[in-house]
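Note that one protein chain of the assembly has been removed; the remaining protein chains are unaltered in position.
Labels run A, B and C following the written order; every chain starts at residue 1.
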Amino acid sequence: MSDRHDFSVPTLGERKVPSPLGLSNKVDDDLADYTCDDDRIVFDATGASPGLFFERAGPRERIFFRSEDVTAGIVTCGGLCPGMNNVVRALVRRLWFGYGARRILGFRYGFLGMTHASREKPLPLDPDVIHGIHRQGGTMLGSSRGPQEASDMVDYLDEKGVNLVFAIGGDGTMRGAQALFEEVSRRGLEIGIVGVPKTIDNDIQFIEKTFGFDTAVAVATGAIDAARVEAIGASHGIGLVRLMGRHSGFIAASAAIASREVNLVLVPELSFDLHGERGILQYLRWRLETRGHAVVVVAEGAGQNHLQASSAKDLSGNVKLGDIGIFLRDTFTRELQELDVTVKYIDPSYMVRAAPANPSDAIFCGQLAEGAVHAAMAGKTGLVMGYWLGHFTHVPLKAVSRGRKVISLDGPFWRNALEATGQPMVLSAAPDATTVRG
Amino acid sequence: MSDRHDFSVPTLGERKVPSPLGLSNKVDDDLADYTCDDDRIVFDATGASPGLFFERAGPRERIFFRSEDVTAGIVTCGGLCPGMNNVVRALVRRLWFGYGARRILGFRYGFLGMTHASREKPLPLDPDVIHGIHRQGGTMLGSSRGPQEASDMVDYLDEKGVNLVFAIGGDGTMRGAQALFEEVSRRGLEIGIVGVPKTIDNDIQFIEKTFGFDTAVAVATGAIDAARVEAIGASHGIGLVRLMGRHSGFIAASAAIASREVNLVLVPELSFDLHGERGILQYLRWRLETRGHAVVVVAEGAGQNHLQASSAKDLSGNVKLGDIGIFLRDTFTRELQELDVTVKYIDPSYMVRAAPANPSDAIFCGQLAEGAVHAAMAGKTGLVMGYWLGHFTHVPLKAVSRGRKVISLDGPFWRNALEATGQPMVLSAAPDATTVRG
Amino acid sequence: MSDRHDFSVPTLGERKVPSPLGLSNKVDDDLADYTCDDDRIVFDATGASPGLFFERAGPRERIFFRSEDVTAGIVTCGGLCPGMNNVVRALVRRLWFGYGARRILGFRYGFLGMTHASREKPLPLDPDVIHGIHRQGGTMLGSSRGPQEASDMVDYLDEKGVNLVFAIGGDGTMRGAQALFEEVSRRGLEIGIVGVPKTIDNDIQFIEKTFGFDTAVAVATGAIDAARVEAIGASHGIGLVRLMGRHSGFIAASAAIASREVNLVLVPELSFDLHGERGILQYLRWRLETRGHAVVVVAEGAGQNHLQASSAKDLSGNVKLGDIGIFLRDTFTRELQELDVTVKYIDPSYMVRAAPANPSDAIFCGQLAEGAVHAAMAGKTGLVMGYWLGHFTHVPLKAVSRGRKVISLDGPFWRNALEATGQPMVLSAAPDATTVRG
Partner (left out) sequence: MSDRHDFSVPTLGERKVPSPLGLSNKVDDDLADYTCDDDRIVFDATGASPGLFFERAGPRERIFFRSEDVTAGIVTCGGLCPGMNNVVRALVRRLWFGYGARRILGFRYGFLGMTHASREKPLPLDPDVIHGIHRQGGTMLGSSRGPQEASDMVDYLDEKGVNLVFAIGGDGTMRGAQALFEEVSRRGLEIGIVGVPKTIDNDIQFIEKTFGFDTAVAVATGAIDAARVEAIGASHGIGLVRLMGRHSGFIAASAAIASREVNLVLVPELSFDLHGERGILQYLRWRLETRGHAVVVVAEGAGQNHLQASSAKDLSGNVKLGDIGIFLRDTFTRELQELDVTVKYIDPSYMVRAAPANPSDAIFCGQLAEGAVHAAMAGKTGLVMGYWLGHFTHVPLKAVSRGRKVISLDGPFWRNALEATGQPMVLSAAPDATTVRG
């Protein structure tokens, strides 16, 4: 990373009003403090890039919006993720009880609900409507995938009088939010656009941790335990679990480390051969012969080069392009048949996504949402809430879409995965040449 | 049921020795009692069939085997089921601590481990070896499917000096145990054969409840909750869960009743149409249009007539014969596309099977295993442990293989399922004509 | 038990109307059936008492109340118990969707809410109000202890036009319901009184199992596991858990059997000495010296004779009369100090009571509530829902208050507890003389 990054976030304009929160602006008076606008968090914990910082999130002493002027809108987009309801609830409660906002709309089923094409009208939200939703997985607002026309959405927001939009979603949603921000700016409207990053894969750049990830790992670990039990239960049993992770293997690797019973974890960042001395089949043969069973975890985006190859080769159409779980199940069954393997395949994805937030994520969701409300009320816009070195930050929307966070195979996290699984560091004949990155 | 049933169980011969358990044979002395051989449990709780009884399980005052003569063998067969380890552990502890047996063998990987073809030698079992296994799902002995030659198994048992066999398994295993019993009888050997019924589907005749069922329903209910969350999270979302149940829908119906969030449950006992006024598609259309989402649970053995029909019709080979879950997922997606349905399909089967026994099953497994040991030590043979009207019983092996327990669509259990789901009582144009039973 | 019992239940009068449920009255037509009024369940599963039966619960073909005439009231009384919300929800839904009742009142905070002294008005209940409550422990209606004047309650019901009362509670509540029934009968009012038995201790006579018990045992088992971990974590550690059970030790004994890690379980039905060769201290000394740690479970009603003795002796007032948990903690610490014991004491009672119903209890609660609605709509009154030999029954209110269900120390359940704990069958010098029963 270099100093080419510009992490300052846009604002709607001059702060007009004092915050109604009644916090303190003195340190060490045992009263909760406002956050100064020039509070910042270093970009690099090692002390490199000393001039690069993120803006620190938190309530500002002077804010942009008067309570009575606020009409907020909340939208949840993309696949389900533990904690969406917690974020929605905390947004509503902070707006309502903290800032006195009384007009809050929940758009239904993603960005579609912010357009004229929506079948469903926005749902008015208040503390009663959201009562207890944090104990349920999913999102009470519903979700959907795919972008919508920014101009139609801005028309719609304008008609409804919405001047604060909270968009909860992944990188596609953040690109949509950036488009919204640009359209709003082009028209000169005073509508704040604040993103809350949601990616169960935890792969958004400049954001250390996203909500739902901790819960996802915990639920995935349970699925791995089932795979282990199945593997032990059969002679030469292999338990195979497919987990999320299109471009980054954080869930798969974290769950493998947590369970400490996985013998092989495959992630999109890692190049691996099937055959040959260093290939995974040879490793599994050794494992089955010496220990009698094996547990394998694979991220959905891993080994895509094998899928393309095999589907090109046999032209059968049976292998669904890109389904590495099914592919490995069939490959293990076929290639290890001399060992009489029994492969049990588990895909717990929906059960992982739909889980309610665990306590750790519940805390995190609340903090994120509260930070988003503080930023929005202060007139910050075009930003997404970040988390960096243990602190909540503001990240410009345009920064997060530049790339994805991936596992560094050189770094300590992947070393932990190797330590926990005992798998060989190198699983291909020529790792440098064939590495495929997401 | 009629009085043609003969529920008396065979014995190895005259009781030679007093039980070492030191129980009481007086009632109301506040000391635990032996069970009399003529204690019995009525067959029919309604008072019909007054002359028909099961033998009651429990420790006998005089027993057949001397502790020092016992060499016991334990085998676990078939698919995994919560509680297998609990049964193994309780068998070992009751033999060891209760009756003083010191030679106990665990055959590896099902009946195969009781043959000369086994790669693995039997594992000597004692209280240390089995320490803590009840907190793990699956079976520490491993399992496998399929019968083995009775004569080879009896040769093997004879060589090892085994005179007590505990076979934990489903109806196939009970047929294998019956074959063992017959071969042992034919040769005039003093080897007791005692079955512990294991069927996660809870479909063994004359046995009210089998171990693992309660846990299975609980875990399945969690999967249904994920399906509900996914259904709510999408506009016109359908959450579809496939559960076990080849011939009987007890798990599917019980989980649907427990969750109270299922709108349609399909079991093998129920005939249903896809199309037409009374077909399930029409019902789902109504549900989606009025409530916005639907949760559907299907037992794996349900609707097989539709699968045969469709596979015969399109000859594509893509539809894997018998996979009703995939079939319904594709059917809903295709036939309800005018409603823009989103179908999320969950198959939690391995996670259900591999779960550790919950406390209720832990109690039940212990009681079953203890009853099995008491029966075996008393010289009872050719029997399987039963549970009837809340009491543990002995059931002749040859009785349980005569048929399967299925849900009566006329009875109160299915009525509860209808009450809990709100689904129509009739889902086909001519229910009487097309009913398919397992 | 003898034939002096009369298990027939009162009725409000002649059945006036056909049931709106639309069930079948033919067997084997694959349509759910009405239950005949003369369906019955034998009292004695062993075949003794052949002339003694319970009436079987279920929907009747002809019923007493017209939908439009029904005003139902629901009240929850006594201590919390898992599943209360499930029962309330199922009552409302069966009344509403099954029988078309539209006036349903929830009385607040127990019988108090059915009197003129109540601060809170009854809460109108419908399917929206009760949405999702089954996923929460406790009771949304609130509860309280203690009886209220029957005449005041009947006045109040009469004023509100309530003609069906569902009282969910324990033996005190059932006595209150019986008083209500008698007052209603005295006045000649057409008000049905139906009880749903709630006792976390599972100690109501003629009722095999009550709701919440299964969940309570499961949660209690978790507390025992913590006690085991604490016991192992210290040199000569004792983990001591106090569980519910004033008069009957079913929860304590069941949880001990389920956990299979308890070395001593003390229940109200069992007499035990502290000191002497057969006393529990001597047994614990042996256990600590040979195994290094011990896990003890005690029901709150156990060993009351020791408490009276000690409080009489030292007159300090420090020992709170009747708290056997604190007493044993202090006794173990003092009397086993030569072994440097460390005693860790856990009382999980509120966490047990407040748990949401597990899936098994969720099923049971639904069935109980549905049976209660069917009985009430049919004009049955003065009854409590029962469960016997696996079937739902009607039990006259006046029968259940005659005594309490206790553990028979002679029977198989207690024998299972002895098998699971390994504790001596006799723990006092002269068991016959000193047995104290609740």
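A few points about this structure:
One rule holds for everything that comes next: a residue touches a chain if its C-beta (ideal position, glycine included) is under 8 Å from a C-beta of that chain, and two chains touch if they have at least 3 such contacts.
Bear in mind the structure is a predicted one, so any value in this text is a computation, not a measurement.
Contact with the chain that does not appear here is found for just one residue of A:Lys16, A:Arg260 or A:Arg334, A:Arg260. Checked against the hidden chain, the listed residues A:Gly366, A:Gly382 or A:Pro396 yield one contact partner: A:Gly366. Of the candidate positions C:Ala45, C:Leu95 or C:Ala223, contact with the hidden chain is made by C:Ala223. If you put the missing chain back, the residues of chain A touching it would be 22-24, 27-33, 35, 39-42, 45-47, 50, 53, 56, 58-59, 86, 89-90, 94, 97-98, 134, 208, 214, 217-218, 221, 254-255, 257-260, 270-271, 358-360, 362-363, 366-367, 370, 389-392, 409-412, 414-416, 418-420, 422, 425-426, 431-432, 435.
Mapped onto chain C, the footprint of the missing chain covers residues 80, 108-109, 112, 119-120, 136-140, 142-144, 222-223, 225-227, 229-230, 232-235, 237, 318, 344-348, 350-351, 353-355.
To be clear about the criterion, only the chains that are shown with their structure count from here on.
Of all chain pairs in this entry, the one linked by the most C-beta contacts is B-C.
For chain B, the chain with the farthest CA centroid is A. Separating the centre of chain A from that of chain C, both taken as means of CA atoms, is a distance of 46 Å. The mean-CA centres of chain A and chain B are about 41 angstrom from one another, to the nearest whole unit.
The distance from the centre of chain B to the centre of chain C, each centre being the mean of the chain's C-alpha atoms, comes to 29 Å. Multi-chain contact residues, meaning those touching two or more other chains, do not occur anywhere in chain C.
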